[in-house]
Every structure is written in structure tokens, then in C-alpha cells.
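Removed: one protein chain of the complex. Kept in place: all other protein chains.
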Amino acid sequence: MHWNSVGEFFAMGGYALYVWGSFAMCVLIMTVEPLLVAKRNRDIQGSLRRERLADELEKS
Amino acid sequence: MFVIIRRDLLIAARRKSEVLTALFFFVIVTSLFPLGIGPEPTLLKKIAPGILWVAALLATMLGLTRMFAPDHADGTLEQMALAPTPFGLLVAGKVVAHWLVSGLPLVLLAPVLGIQFGLDAGALGIMMIALLLGTPLLSLIGAIGAALTLGVRGGGVLLSLLVLPLYVPALIFGAGAVEAHLSGLDVTGHLSLLAAMLALAVFFAPWATTAALRIALE
Partner (left out) sequence: MNNRIIHWFKYASPQSFYPLAGKMIPWFWATAAIFGAIGLWISFFVAPTDAQQGEGYRIIFIHVPASWMSMFIYCIMAGWAGIGLALNTRLSGMMAQSLAPTGALMAFLSLWTGAFWGKPMWGAWWVWDARLTSELILFFLYIGFIALQAAIDDPRRADKAGAILALVGVVNVPIIYFSVKWWNTLHQGSTINMTKAPSMATTMLWGMLLMALCFWMYSIAVALSRVRAIILERERHTEWIKGVLN
């Protein structure tokens, strides 16, 4: 462990923008992508449910 | 196969405007660069190989949709698929015809344009050889793209998106050959690699193109 303080950790020896800019983009992608896929799943499941309801209403 | 070549050439002769448009595009695009960059001779000489090659790529791209779309539209392509002659052979014929009409004129026109950029005779010669090896390669790879995007929405632009990344090696070695000559370095490496890529493409591209066409015809 070579960080003497939290401040030093965030400063990254002057490279803060670049290091955190990179890690931030990584975190961003790895949150947004799964969320988008989850939304895609919710949308198609919702659509299928509505279809099934419509079918059942038709039959009755 | 030669029947197909003859046939396509005849059709091209009747639709001269399409062919000539692509060629004029080549000329105009090449002329745009000095206008955008400035007339400084040493600079122009340096960028000439790259510009001529990029313009050749773009001009070839323009002609690619012509390869299969008209025949697909009037049903001839399906006839070819069902014919006793191997479909692959017919497809190869179409690619040859395309090259004769789109690629070969570029090879012949390039030296004229090269003079505008101050390239010397040796460089122009290398340029012609490189294009002679490269343009068939472009037609072969382009045929795969044309077959994949046959009848698809957004055809021409999508085709460019698919094919241009695949053109990069040809561009690098084709332009690289001329630049090597200009720097006094050995050109055989570049040209042999171009030739190797061409040989590879001759074997595999018609096969991939035929597969793609069959998919498009289903």
C-alpha cells in the first residue's frame, strides 16, 4: 500500500483525469449495458404478456 | 464463364454513363485534395500515393452495387443460380467483368493523375503495377459485400461500411509500394504481399460471394 492519504489516491500522482476518466468510462459501460439489456427483456416480456391477455380475452 | 464476361461487358457498354461517372469521380476526388491542401509540390508528391489509392477505393465502391443488383431485379440472377454451369464460375465471371469496366480504367487513368502530383516515371510505373494487383482484389472483396447487401435497406452506404475496413490492407500495401519507391526502398515486399492477398482472394472470395448470393436469393 503506497497511498499516504485518500487525497493522494484520488490525485493519482497527477494523472487523475486520465486514470479516473478511464475507469469511469468502464464503470459507465458496465452499468448502462446491463441496464439496457434488462430493459430490452422487460419490454419483450411485457409485450408478450399483453399479447397473451389479448388472446385470452378473445377466447372468452 | 466467358459468356458471362462478354454479356456483362455488353451491358456496361450500353450503360456507359454509370461506368464513366465512377471514373470522373476518381478524377475529381483526386483533384480535390490539392485544392484543399495547397499546391506545394514536395507535399503533393508525398501524399500522392495515398490519395490516388483512397480515390481508387471510393471509385470502386461506387460501382459495386452495379455488380448484382440489376440482375437481381430482373430475375437473371436466379436463372444463373439454377443454371447447370456452377454458380461460382458465373459469379467469378461477373467479378472479372466488373474489374474490366471499373478497375482497369483506374489503372490506366492513374498515371495521368499522378503527373498532376509530380510523380516521376518510375513511381508511376510502380503505381500502375500496384493498382493492377490491387483493383482486382478490391473487386473480389467488394463482390462479397455487394452480395451480402443485395436488396437490403440502406444498401450503398451499408456496403461501404462493410467493405472499407476489409480494404485497409490493400490500401496499406498498395500505397506503401509507391511510397517505398519514392523513398528509394525496396518495393518487392509490398507488391508480393499484394499479390499474395490477391491469390487468396481469388480462391476464397467467389466462394463467399456465391454463398452470400444464395442467402440473398432464398
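We call the chains A and B, going by the order they appear; numbering starts again at 1 in every chain.
We take it that a contact is a pair of C-beta atoms (placed from the backbone, for glycine too) under 8 Å apart; a residue touches a chain by one contact, two chains touch by 3 or more.
Remember, it's a predicted structure, so these values are computed and weren't measured experimentally.
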Answer key for B:29, B:47, B:62 or B:162 versus the chain not shown reads B:162
The one of B:34, B:49, B:136 or B:176 in touch with the missing chain is B:176
For the chain that's not shown, point to the residue among B:4, B:44 or B:212 touching it.
B:212
Note that chain B touches the chain not displayed via residues 144, 148-149, 152-154, 158, 161-162, 164-166, 168-169, 172-173, 176, 179-180, 193, 197, 204, 208, 211-212, 215-216, 218
Residues of chain A in contact with the chain not shown:
1-3, 9, 12-15, 17-19, 21-23, 25-26, 29-30, 33-34, 37-38, 40-41, 44-45, 47-49, 51-52
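Here is the rule we use: only the chains that are shown with their structure count from here on.
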Chain-centre distance (mean CA atoms) for chain A and chain B, in whole Å, is 43
